[in-house]
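With one protein chain held back, the other chains of the complex are shown just where they sit.
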């Protein structure tokens, strides 16, 4: 039984959804030694989020941003407005998508469907670098 | 300490939310041997999802579908439309509900509230069979 934990920093990206599967994998090389296990990916922020979605057509990422703006519009009667009109919607989107993904591991690889990838969703207009905590556990 | 992992196939269901707790349990018989642990259920698709919700009144499943269609309507200005008008909303719903549930295990049983059950939400009009990965860990 092994536990491994690393913190990685993803560089700032523009507002929207971005595929980060390869960056996550690069951050946890011990994955290749796990026969059965789980990889937990957790973001240390409340205005960006992690989710799993379609990894092939970049248009899906554009449409996810469209849908997120529909779900959490900037013109609701928010009280928390000091940090700009994109801030409170960012907090809402962050809870809707969630701060983490938990992915099965088998024979040294993530078990993902053919079309699944890990998304970093940046909900701020100017979000800055984002910190992820990767926690791997399993049977070697 | 035990790790067990199985992949199961759920038969195609019509669009909407379906209670699948018993099918999940049937797929992981080793659950009965775990004193304290966690069961992870993960769907290998991006247009169907898993969630936990009310297990008693089938009307709740009907209303969840109503609410999901309100949340992710088909008439947003989507770019990814080649696979039909139900496809991009399916991807949105899939991230809103999420691809997995993680449930405590105690004394050989899932620890669920009296009214909690596992839902498979099929977001496509014609979705096909769906693959789930069950990962069980815990103290025997």
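Lettered A and B in written order, each chain numbered from 1.
Keep in mind that, in the parts below, contacts are C-beta pairs under 8 Å (C-beta built on N, C-alpha and C of every residue); 3 or more make two chains touch, one makes a residue touch a chain.
What you see is a predicted model; the values in this text were computed from it and never measured.
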item: Options B:7, B:53 or B:131, residue touching the unrepresented chain; value: B:53
item: Residues belonging to subunit A that touch the chain removed from view; value: 1, 3-5, 40, 42-46, 71-73, 76-80, 88-89, 91-92, 94-96, 98-100, 102, 131, 133, 135, 137
item: In subunit B, positions touching the absent partner; value: 1, 36-38, 51-54, 57, 59-60, 62-64, 66-67, 70-71, 96-98, 101-104, 106, 111-113, 115-116, 119, 137-139
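Basically, only the chains that are shown with their structure count from here on.
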item: Subunit A and subunit B: spacing of chain centres that average the CA atoms, whole Å; value: 20
